[in-house]
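Each chain you see keeps its place in the complex, though not every chain is here.
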Amino acid sequence: MGEQKGLTIQGNMATALGAKLSRPDVIPAYPITPSTLFPEKISEYIADGELDASMIRVESEHSAMSACIGASAVGARTCTASASQGIALMHEMLFIAAGMRLPIVMAVGNRAMSAPINIWADHQDTMASRDSGWMQFYAEKNQEGLDLMILAFRIAEDERVLLPAMVGIDGFVLTHTVEGVQAPAQEDVDEFLPPYDPPHGKLDPEEPMTFGSLGTPEYYQELKYDQTKAMDNTPEIIDEIFDEFEEKFGRNYNRITPYRCEDADIILLTMGSMTGTARAAVDEMREEGEKVGLAKLTVFRPFPSDLLKEIAGDVHGLAVVDRNISPGFGGAVFAECAGAFINEKKSPLMKNFIVGLGGREIFKKNFREMYEKTKKAVETGKVEKPVEWINMDEDVMR
Amino acid sequence: MSKVKITIAGINKKPGSSKEYKTGGWRTMKPEVDVEKCIRCLQCFDYCPDGAIKKTEDAIEFDLDYCKGCGICERECPVEAIVMKVEEK
Amino acid sequence: MYEVRFHGRGGQGAVTAAHTLSEAAFREDKDVQSFPMFGVERRGAPVAAFARIDEKEIDIKTQIYEPDIVIVLDMSLIDVVDVTDGLKEGGKIILNTAKDPSEFDFGDATVYTVNATKIAVDNGLGTETNPIVNTAVLGAYSRVAGNVKIENIKKAIENNVPVKHEENKKAAEQAYENVIGV
Amino acid sequence: MSEDEKKELLASGHRMCAGCGEGTAMRTILNEAGPNSIATVATGCLEVTTTAFPQTAWEIPLIHAAFENAASVAAGIESALKQMDKKGETNILSFAGDGGTFDIGFQALSGMFERKHNVTHICLDNEAYMNTGIQRCSSTPYGASTTTSPKGKYSIGEDRPKKPIARIASAHDIPYAATACIGYINDLKKKVNKALEADGPAFLHVFAPCPTGWRHGSSDTIELAKLAVETGVFVLWEAEDGNICDLNVTYKPKERKPVEEYLKKQRRFAHLTEEHIEKIQKEVDEKCEEYGF
């Protein structure tokens, strides 16, 4: 095995490096803050001869995903990068990529959605495409961003899966932040991720096929079911591939990773970069004797209800921290956590906290506050406000 | 038509399988060719939207499985070798 | 955990300085972060850049509000931004100036000065009106903060600065030697 | 295989209306392009009538993704093939209706042109959104009644002229742009070949009457296609390297027929008064003068 190489790089460079190590053939991309350093870095790799790939500098994200679809359908390993408005603009094509079972990988720099326009960290962009049939991975740090790119290709292209995948890294907090990472050696990645050869078919004049048929009511529901089943089957496959990755590269991934949860009364459930700060807060509170744990969601799609129930099945309170808001309901993660537990005999009280929208900071003290509020709910047995917004500036509210 | 099994993503590996669907039933008028008149200019062949005209040695013939009876061939034949007749029931 | 803030103007390389510093510390097996101010400011506007250095793994993901040390690349900023904003009690401040630390009063902060502009220009890094001082100030940092070795600063410069490696390394070294106040 | 035995690349059994001009167009184009081709198709009559699972009328590899992106899907295919087998002998064809070309697919097309992908985009122009039921498109000619530009007490139908799409395409400085028409099969075949041979993006604007949308008899399709050209309503030309100021008119009728002959055969124009027809004639005359006949 080749040696891993230590580097200090921004999150976007980490996902770009992960992509490069995966040897993509075609990268159609359109710039959008905060994901732009990804296509920039890829361009540089190609200009310098470090990567033999074709970058298509499309005129919009709709075309980016469309070109991904075309390229993937002829059997090219394909990836792109986007964020926010860009992901929204490709919304239509996300469903189509998934429905066509094309294992495209997208590096996302998670960012808020307009209006008002805002370029900072927020999970609304990818959360609003949670129905699209894409797998969704979220990184806590740049190392995870790098690794998850390689993993995403491997999982997406697995014959049993054949679904596209997004790897989300938080805007600025990761995308533009330099951290130390260990980069696997190319030969090891090559071993882990063999070249892509579409098992289901590809566009080829030697063997003509029609992709993208019209699915009448006689077949549509079965076709959707077939696609959904592929997603439902992934948890085991993801676990298996995560294990293989750990064996090879020494880094451990889980769909949900528990931290100090064994004897916890209350668990904070987080996703993305906020997890680090939450961990620091948990450590502090533990020092103070609070029985608090942390669960980090790495795989949001498919939603790991099974693991969540294992981890949080016995606690009294679960604080679901959402960096997104579905107005008229609450946070998206919260809804699915509720879905996981609704029929359980025993289920934790659940609080939903909306945090960090549009780059609003999430401090340790905010996690402490969430913990306190959840604890109070547990103590009183009542959840008065299921959804609360944290770290609001009351002074500026009209 | 009887239903078949779905394929992954609905990918269709049977090129030209539309031929299973006989559009002849759409027709109310049927073309007939007068082989004697036909000069085999193949205008009808070129224009037929349904590929329902086959070339024969010295004229053409219709593939009534697919001919929808549009009447273009009759109209475009330069020597009036084709006539549309009401389809018998 | 040690937190650092750089003040400069767009295009002066404050972000590269922060990155270079973090890489130097990473070479000493420390955990590091560095990042720009997360804004939309344009060239010419005052900017800030940050670095975090710790022996332990750094969990925290917020921006830096209470730095241990502040480094000012461009003295013209002093009037424009509050460079000591949030500086930890007893914190340090490094100024790029020919003046002596005693000429400044930043409350209880300890002031260090280094004539990074002169060092830069002497080494052929930019011009009098547009000196490239970001490597020089890192030398001063190494001396003042004492938690990152000058050798590692120099190695990190080699990796992060696109041109004039030798000149930049020399600038760092000279600043290391000539910082006033230590 | 003799010319006569060549396999038809658009199979029968497709579900286009009887007398559909798109059928004639597609047979001609696909057979001319030959089997070493890959096609993308935008949503529209062509796609809906040829791809209903479990059947397909396509004998060449085809992909349909959405309505607005035939050209960008094709761009992805072209780049991938170039990257992966670096030869690039396969024809890449991008098909869309007028809606998928003039309107919703125009940006994808413009981007494909600009990036100089080796793709031939073919627009099947039936002058409205037919698949969804004859709605107005920017290709719809002045005076035509459609379901979203209906004639009425306060409306003469579509009130704007047809968007000059092929000129706009050519203004992108692409190596080959041409108009063609199913009434002129040989001209069409020649242009298909030129488009495919062009070193870079090519654009073919193919006029294909639609009996359902234009409301004419199913047997009138070819006659109308010819009349459009004979009256000067639709001019056949080609332009190389964006040279629209010096384009090549590929067919000039000896004598131009009055537009009335063309209009009167179609019920979409049935409400037009003589004045309207005169106005249309005048505009056609002006345009023909521009084109030099």
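Which chain is which? They are A, B, C and D, in the order written, and residues in each are numbered from 1.
Quick note on the criterion: a contact is a pair of C-beta atoms (placed from the backbone, for glycine too) under 8 Å apart; a residue touches a chain by one contact, two chains touch by 3 or more.
No experiment lies behind these values; they were computed from the predicted model shown.
Asks: Per chain type, how many copies make up the whole complex in this structure file?
Replies: Number of copies per chain kind in the whole complex: A x2, B x2, C x2, D x2.
Here is the rule we go by: only the chains that are shown with their structure count from here on.
Asks: Looking at B-D and A-B, which pair shares more C-beta contacts?
Replies: It is B-D, judged by the count of C-beta pairs in contact.
Asks: Return the distance between the CA-based centres of subunit A and subunit B, expressed in whole Å.
Replies: The answer is 53 Å.
Asks: How many Å are there between the centre of subunit B and the centre of subunit C, using C-alpha atoms for each centre?
Replies: 80
Asks: Which subunit B residues reach two or more other chains?
Replies: 6, 10, 12, 15
Asks: Would you please write down the residue numbers of subunit A that are in contact with two or more other chains?
Replies: Those would be 100, 207-213, 215, 219, 223.
Asks: For subunit A, which residues count as touching subunit D in their complex?
Replies: Answer in residue numbers: 25-26, 28, 52-54, 56-60, 62-63, 66-76, 78, 92-93, 96, 100, 203-205, 207-216, 219, 223.
Asks: What residues of subunit A sit close enough to touch subunit B in their complex?
Replies: 99-101, 162, 200-201, 207-213, 215, 218-219, 222-223, 226-227
Asks: Which subunit A residues qualify as touching subunit C in the complex?
Replies: Residue list for subunit A touching subunit C: 6, 8, 119-120, 170, 172-173, 176-180, 273-274, 276-277, 279-280, 283, 359, 361-364.
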